[in-house]
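Here the complex is missing a single protein chain, while all its other protein chains stay put.
The block that comes next holds subunit A.
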Amino acid sequence: MSKQLQFKLVLLGESAVGKSSLVLRFVKDQFDDYRESTIGAAFLTQTVALDDGTTVKFEIWDTAGQERYKSLAPMYYRNANCAVVVYDITQSSSLDKARNWIRELQRQADPSIIIALCGNKSDLAARRQVTQEEAQKYAEEEGLMWAETSAKSGDGVADIFTAIAKKLPTTAQPAARAGAARAGAATGRAGVDLNKQNAATSNDPCNC
């Protein structure tokens, strides 16, 4: 019997490392050469089918990478089951930013959160500033998943999300609540009904 599980995933990382492109590749298998900088937080969903018949539905929050929006990030990674922290292999400074995000997640996010470190723009290996060894070593020390991807070519994108899906607990009740209202999964439904009740009471014009 196949199971459907639902998890909340948040993308973090410096501006212009390719978070939105990574999601676009994963969700729609598309790539835009010129993407506007994300000023906000986009919500998308994508389902991954595992070999054992389990399907994992990711509710993905793609957040703005710009420094000035940093204070809003906690709103999006709270309750997240997994986080993909992205850096750009052609910008060594972006790995430093990634380290900061990882420290923050380890300190403030749900302790059971699964963190994947993702070196994007592997198609630009010629301009590489971050070696695979350096990143991999760091990931091992911190107990993170790690991979290099190219949103442009698609290399490694599906793999990293599938790897996360495999690593997520298949028995535990997912903590994700966000977006439950639009999710069809049974796990999300309780949230819907609760909300509906809330909405019904607040709809009552008589606050008596």
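Definition applied: a contact is a pair of C-beta atoms (placed from the backbone, for glycine too) under 8 Å apart; a residue touches a chain by one contact, two chains touch by 3 or more; residues count from 1.
Methods note: contacts and distances are computed from a predicted model.
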| query | UniProt name of the unshown chain, from "Ribosomal protein S16 domain-containing protein", "THIF-type NAD/FAD binding fold domain-containing protein", "DNase I-like protein" or "Transcription factor Pcc1"? | reply | "DNase I-like protein"
| remark: Cross-chain touch to the chain not pictured, restricted to A:7, A:26 or A:61, is A:61
| task | Out of A:41, A:145 or A:163, point to the residue that touches the absent chain in the complete complex. | result | A:41
| task | Among A:78, A:99 or A:166, single out the residue that touches the unshown chain. | result | A:78
| message | Even though one chain is hidden, which residues of subunit A still touch it in the full complex? | response | 39-43, 61, 64, 68-69, 71-72, 75-79, 177-179, 181-182, 192, 195-196, 198-199, 202-203, 205-208
